[in-house]
Every structure is written in C-alpha cells, then in structure tokens.
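Everything below concerns the one structure shown next.
Every protein chain except one is present and positioned as in the full complex.
Going by the order they are written in, the chains are A and B; count residues from 1 in each one.
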Amino acid sequence: MLMSNDLSAVVQRTIEKGPLVHAITNSITINDCANIILAGGGRPTMAESPEEAEEITACADALVLNLGNPSPEKIKAMLLAGREANRQGIPVVFDPVGVGASRFRMKAAADLLGNIRLSIIRGNASELRYLAQGQKSTSGVDAGKDDRVTEQNLSEWITQLQGLSARWGAVTVVSGEWDVVADASHSCILHNGHSMMRKITGSGCMLSALMGTYCGGNPGDPFAAAVAASGVMGISGERAYRNVQKQGGGTSSFRIALIDAVSQIQDTHWEEELHFAYR
Amino acid sequence: MLMSNDLSAVVQRTIEKGPLVHAITNSITINDCANIILAGGGRPTMAESPEEAEEITACADALVLNLGNPSPEKIKAMLLAGREANRQGIPVVFDPVGVGASRFRMKAAADLLGNIRLSIIRGNASELRYLAQGQKSTSGVDAGKDDRVTEQNLSEWITQLQGLSARWGAVTVVSGEWDVVADASHSCILHNGHSMMRKITGSGCMLSALMGTYCGGNPGDPFAAAVAASGVMGISGERAYRNVQKQGGGTSSFRIALIDAVSQIQDTHWEEELHFAYR
Partner (left out) sequence: MLMSNDLSAVVQRTIEKGPLVHAITNSITINDCANIILAGGGRPTMAESPEEAEEITACADALVLNLGNPSPEKIKAMLLAGREANRQGIPVVFDPVGVGASRFRMKAAADLLGNIRLSIIRGNASELRYLAQGQKSTSGVDAGKDDRVTEQNLSEWITQLQGLSARWGAVTVVSGEWDVVADASHSCILHNGHSMMRKITGSGCMLSALMGTYCGGNPGDPFAAAVAASGVMGISGERAYRNVQKQGGGTSSFRIALIDAVSQIQDTHWEEELHFAYR
C-alpha cells in the first residue's frame, strides 16, 4: 500500500529526472498540457505528424495520447507512436476525451486499445463508462449527470475499474468530484479538488499529461504515478481556488493559479492535505 | 425593443441551461474560445475533422464557425456541421475572420453563406465591408483604418447591415469601438469596451463564441443573444482594464482579467454600465 510519503517521492523523483514527455494531444489545451508537464518537472515535446511520431517517441520517457479534436492523421500518428513506445518499454497514458461523442472517436479508441499496451487509461465517468459498456454519451466532453462518481456508487466504480484494468492490463482512473485509481487487484479513492476545475477547459487533459510526466519519472509504477498526479491536481485546485478567492479573480485567474500551484507543489507539505484511502 | 433587464435574462437563462456549444475555430485562439464559452455558462466542444463534425453538431445547442487559419479539411467540416445544424434547427454563428485576406477565405465564406442558414454573422468593419461589397482588405485580420465604425458613419452602417441581414436572413454585427447589431428591421448600437482589447489576440473570436453560447441558451432569439454578448464583452473589457491598471499589469494580465470578468458578470449589475440605444 502506498503511503503519502511514497507519493511525495514520486513527485520528487520526477523533478530530479526531468523526463521527456511526448504528448499527441488536442489543439484546445495543448499549451496548458505543455506547461503542466513543465510544472511537474518534465520536458514536453509534441509531434502529431505520422512523419515523425515514432522517432520522437523513441527518445521520450513517456507518451501521452489524448483523443480530443482528433483527425485521421493524428490517430495514425498515435498508433505509430504507441507501438514504438511498446517496443521501447516506454509507459503510455491514454485519455479518451469525448469518446462517446462520435463513431470516429469510438473506432479510434478501439484501435488504440486493441493495438497498444497502455499503462494508464484516465477519463471522466462518462468516458470510462463508454469504454466499459459501449454506451454512447450525448453530453459532449463532460461527464453526463447520471455518470458522476458519488459516495454512494464508489464500490460499484471500484469493481468496474478493476474489471477494466484486468481486461486491458492497465491502471484505470476515473476523475471527478471523487477520483478512483485501480489496477486489477488494488484501488485508491481520492477526494480532493474544487468544482471550479470544471469551469475551465483542460483540467482533465492536464491531469493526464501530469500522469504521463510522473510515469516518465517513475517507470514501472503507473499506479503510484496516477495516484500522485490525482492528488497533486486535486490539492492544487483547492489551493488555486483559495488564492483566487482572496483576490476576487474569476475562472481565467483560476487556470493560472492551478498551474502555478502544480509548479510549486514540491516546496510544500501537500501530502498532509490529501484525502485518500486504499480499498 | 429589448430592455437591459431582458439582456440580463439572456445571460441568466444561458447559465441555467448550460448549452453545449460546438465551435470549429482557429488554433490561435481556440483555448480562449473554449474558456469564454465556459465563462458564459456553456460547455464547449471542438471537433474540426469532417469525420465527426456532423455527429458532434447534432448533439449541440449552438454551432460557431470561425474562418481564422482555415484549411480545406476544416472548411469541409464547417459545411457538414452547418448543414446538420440547419437540419436540427441549431443556431449557427459565423465569424468571417480575415475574409478579405485571401481568395481561399473569400471562396470559403461564399460557400458557407451560400449553403448554410446563419443566425448571426459577426466581424469587424473590414470583414463586414468585404462581405457587403466584395472589397479586398490588405490589412490582415484587423479592421483597416478607413473601415472603422465612428459616430459619424453609424447611420450608414445601420443601413448597410440591415441590407445584409435582409439578404442573408441573419442578424449581422459589426464590432469595434462602436458595435452595431442589426436584423432586417431592427438595430442596436453599443458603445462599451476598451482599446486594450485590440492589444490581445482573440477579442473578436471570443465575442463570436460568446454569441454562440447565448444563442445556445436562448434559441430563437439571436438578436438578443448578439446584443447581450456585445454588452457583456464590452463591459468586461472596461472592468478588466480598471483591474489591470490598478495592479500595473500589461496586455497578458488584461486577457486573463477579461475572461475573469465574463465569468463573474452574472453576479453584478452590469446592465447599468451599458451604453446602448435602439434605432
């Protein structure tokens, strides 16, 4: 079982190593993703053309694949990059953004799941439920109201994620008001963060990019990387909210404060603010 | 005639509904557009591949088409999305960014105008004049000096926009120091905002995205949506400038403060700061 000081070590090792993180991601939050990788201690590189995706991946310490705003070329690059990562033993994080929103994304997700060994699959409740049940969402890229993880359905979610983890051989994570991180035999529940994270774009994308960063700094322990990233983002969200409240700021100030908080996390006793439990 | 409390209701209804807004837009300001949609109470979704543009549109409450940094694939996606929006009765906002800057954009604009029933067409004076007269601009994406809307030529602009509104069956909006919103039989003049809005990229794109958001929250009343968005952005610009001045910030702080102000507008008596008149 991970203790909170183990999580602190995950963050610290990443900063010491400065892993190169290759992200093939969407144009909406690509700048935020690059900046969160840097804030977490990594070095971002983004290359979404099939012409170079493999070669760039071969030098990286981690690969992040994000399904937002996809194109056929980008999916092709993801498949090439993912297979190369597998050949090189580089951890791969997959964020199935809005997977239930179109047949094109569904097919792309199936192709990625079928051809690449993933280390972490992270999404919101709707995205994970689609992956689990093949159920289409009609609510865009946010979790639908019926899909939210609540205190009442936590056990159900743990069971579901552990099944998915066993099926895909990956750590699975559902994020929201409650976060659940699972592999086939373990699970961890986190209850940090702030509702203002839903009022900016990119909270989820940044979390996946941070997971990739911590994976790069801690290869071989994607479970710890996923828990640490979920904790760091949640606590950073809480701290950002307090800072912004003090200064009367709105959602855009919150976005700045959130990345700030991640970039400053290692100088603080953040583990003490964690609300988490292993089941 | 709309009263200022009607405009307040436009904003409020949007927040209550939380409309899903599909934007096919440019990579330069895509993140700002997503964040302004959220700040206005909407939920953004961006999908610019022809593979999924129709399907994503079918679930949306509004569609925003932005001509900045276009590619043939993206124009194809816009046409597919626009036609689907028309079939489903979803309002469509069109922002002809830099339309006079190339034959490619001129042709794309003509295709979109010819094939899609638009609810709102919003641009700066040069863009609108090009659409009206087929006159090419050589000043990039900003309004040329000879094109500015001034107190002196307001009447001329109203007449011109009403003609365009009649021709295209859409609400037309020219934005700048003065904003004019028109349909075939009504018009509204607004005089809010701050010159610093021209020192950041995306002021216009964000305004169009906010119009889409308010259209999504108030389907069937694009005129009120356009007036409310123009008013909210103008007043947010003034408030942002005052905040930034107080703290000695520059243009980047202004951009953050502008989105902040939009995200906080509903908690204030913003209608009292409106300078607007119906003609």
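Here are some notes:
Methods note: a residue touches a chain if its C-beta (ideal position, glycine included) is under 8 Å from a C-beta of that chain, and two chains touch if they have at least 3 such contacts.
Because the structure is predicted, anything quoted here is derived from the model rather than measured.
Residue-wise, the contact with the chain that is not shown comes from B:N69, picked out of B:S4, B:N69 or B:Q266. Among the residues A:S4, A:N31, A:Q88 or A:N153, only A:N31 touches the chain that is left out of the figure.
Among B:N115, B:Q133, B:T159 or B:S252, only B:S252 touches the chain left out of the display.
Screening A:E16, A:E52 or A:E156 for touch with the missing chain picks out A:E52. Remark: the residues of chain A touching the chain excluded from display are 20, 27, 30-31, 34-35, 38-39, 43-49, 51-52, 55-56, 59-60, 73, 255-264. For chain B, the residues touching the absent chain in the complete assembly are 26-29, 31-32, 68-72, 98, 101-105, 138-142, 199-202, 249-253, 255-256.
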